[in-house]
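All protein chains of the complex are present and in place, except for one that has been dropped.
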Amino acid sequence: MAYIARRFGVSLFIIYVVITISFFLIRLMPGNAVDFLYFQLLASHTVSPQQALQQVQSLYGVNMKEPLLLQYVQYIWNMIHGSLGNSILYPGTSVLHILMNALPWTILIVSTSLIISFFIGISIGTLIAYFRKSKFAVLVSTIMTVLSAIPNYIVAIILLYLLADIHHIFPTGGAYSPEVAPGWNIPFLFSVARHAALPVIVFIITQVGGWSLGMKSSVVSALGEEYITSAHSHGIGSRRIIQSYVGRNAILPLVTSLGLSIGFMVGGSVFIETLFNYPGIGFFLITAVNGRDYPLMMGAFIIVTSAVVLANFLTDLINQRLDPRTMQK
Amino acid sequence: MEDFIHIKNLTVSFRTARGLLRAVDQVTLRLRSGEIFALVGESGCGKSTLAYSLLNLIPEPGFFETGGIVFQGIDIVQAKYRELRNLRGKLISMVFQASMNSFNPVLRFKNQVDHIFDAHPEVWPKRSEGYAYFSELLTLVRLSPDQVLKSFPHELSGGMKQRVAIAISLLLRPTMLILDEPTTALDVLNQRLVLDILRDLHSRLGLTVVFVTHDLGVVADIADRVGVMYAGKLVDVGTLEQVFYDPARHPYVTGLLHAAPSAFQAVRARPIPGSVPNLLELQPGCRFAPRCDLAESMCRVSEPELVVHSSGHVVSCHVMSRMEAKEVMVQ
Partner (left out) sequence: MSGFRELWRILRRNPSAMLGFGIIVFYLLMASIGPLFVHVSNIENPLAAYEPASWAHLLGTDYAGRDTLAEIVDGSTPVLIVAVIASTFSVVIGVIIGLVAGFLGGVGDNILMRIADIFLTIPSLPLVIVIVTFIQSSSPFVLAAVIAVTGWAGLSRSVRAQALSLAKRDFVEAAQVQGLSLYNILIRQLLPNIGSYVAMNFLLGISGAIYAEVGLFLLGIAPFTASNWGVMLNFAINQAGSIYTSQSMLYLFSPMVAIVLLQVGFVLFTRALDQLFNPRLRTQ
């Protein structure tokens, strides 16, 4: 319990650091976004300095004329209350509202493809570890190596190119068709699955190589462990040895790297969501960057990093459940 | 006594980048029912490989090159996987050198014991009786059954795990138990405890024990008969008295006894000069000749065979065979 509490504390601290970085970027960098907007408003001669200050405050949630430390405290206070300011590109909409609608879609495609690629990967990895001397396993290993080297956005572009003509099968935009009513009904869920299919396929293709190769080397080293020989010496069947002795132990280092992988995939979702016009957090991050919508951009950054930090915390918990040796620490 | 297990001309080889390495080279050995047989030698002499062979558990890239191991009418070397599974754990079981690593780290002992019951359901048709017997065994090795069963391996000390390994190896009431250096990784107190337990178990259960070790003190403590291996060859087999006191024993055994700082020798320990030959670059003649005080020109030309002396002591040494022959003539 103490371990979990401590890990959770560390996670919260990292989120706090992320918010601090974000404040530094919008407020303290030379030519920072807050100053820029203020002087732009003044230069437009349409508003009084007082009105300009108010506009800045409604977008970024800080009062420029107050001492910096106070602004910093105010900023953090706003962020932990979910007041991420208002969007410039989507006037009158709060950043939090946009991002809370976007976050589930990113979680959907990242977690779906993570789970699928993880399980395909450990199955292939176990197979090619057991048959590592055979020609077939060498071939599969090579294919996995090449797959792991291909950047995800390249796979996305290739799929876009190949499927552009038949996009009635896989739509290239949105999270679901506007013709269906959101809710727990079959047409809606089917539409969601169809829209998520391409991003998920891209992630699976580009992630499965890494998992397979990782599992392969992990299985090979587990096979050399004394407890495998010992299990054989008791006459325990091969199937059970593969599952409960080799597999169960070989998977542990991969579970440890789940956290890193989630961070990498969420980063990659920026490319994938943008290329497929899929309205997740990454899509809005790039939309905000291109439209110079700094409140939305920083909001997306904070939400996406916090989500990854919390996902890391969750994988820590899973890891702890799977490996009894970590429980005491 | 009848033969319990018969190892016939067994050669176990490993494929290496520089050729075949014969870790066990044409070994012939008969074990008797109910005895404690100690297999002795320096590390790398092939004693562990020979022990693993008894369960057909040769690690990759090793394989049986020649010979066989006959046990209860089946040849372990040729046996099919199903026959081996039936044999392993149930008829012959093994305790490994590093028992601290011989348990699955992510499963409680209860689960691991269950897996063994599952593998041989016919031994304990009633699982509860199996557990009762296991509790008895754990008590014999001086552990608390309830506590052990619910523990994970990392929660017990090395000595405790060694004793759990011994208890688990007896779970299916095997007729033979192989112990590969069961005391090497333990401190002196635990060594003593494990030896006491083994002697106790042996007298209660009457099983045949193969005890692999390099520690002659332990051998003197526990063994009925001793086999000594050197560089893949079995060079000396006899009763404890023969191996320790017969002047016609193999010169290597004499060297080992002198090298051991123990109660047998008042003189200071004197290590054998030189080192074990590289099995990939063997010279003709006796493998021990380069390190042997008694070596003659013949020893560097032809490899000695195992010869049964009139006392029943089996030795492979040209010099000792000749002395034995003279003695017989005098008589």
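First chain written, first letter: the chains are A and B, and each begins at residue 1.
Convention: a contact is a pair of C-beta atoms (placed from the backbone, for glycine too) under 8 Å apart; a residue touches a chain by one contact, two chains touch by 3 or more.
Computed from a predicted model, the values in this text were never measured in an experiment.
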item: Visible contact partners (per top-of-document touch definition) of the missing chain; value: A
item: Per the touch definition above, residue among A:S191, A:T305 or A:N319 touching the missing chain; value: A:T305
item: Option touching the unshown chain, where A:N32, A:S83, A:T112 or A:T256 are the choices; value: A:N32
item: Omitted-chain contact residue, chosen from A:S217, A:T256 or A:Q320; value: A:S217
item: Positions on chain A where the hidden chain makes contact; value: 10, 14, 17-18, 21-22, 25-26, 29, 32-33, 132, 142, 145-146, 148-151, 153-154, 157-158, 160-161, 164, 217, 220, 259-260, 263-264, 266-268, 270-271, 274-275, 282, 285-286, 289-290, 297-298, 300-301, 304-305, 308-309, 312
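Everything below uses one rule, namely that only the chains that are shown with their structure count from here on.
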item: Whole-Å gap separating chain A and chain B, where each centre is the average of the chain's CA atoms; value: 55
item: Touch list for chain A against partner chain B, complex; value: 225-227, 229-237, 240, 244-245, 248-249, 252, 322-325
item: Parts of chain B lying in touch with chain A, wherever the complex brings them together; value: 55, 57, 59, 84-90, 93-94, 96, 98, 101-107, 111, 115-116, 118-120, 152, 154, 165, 168
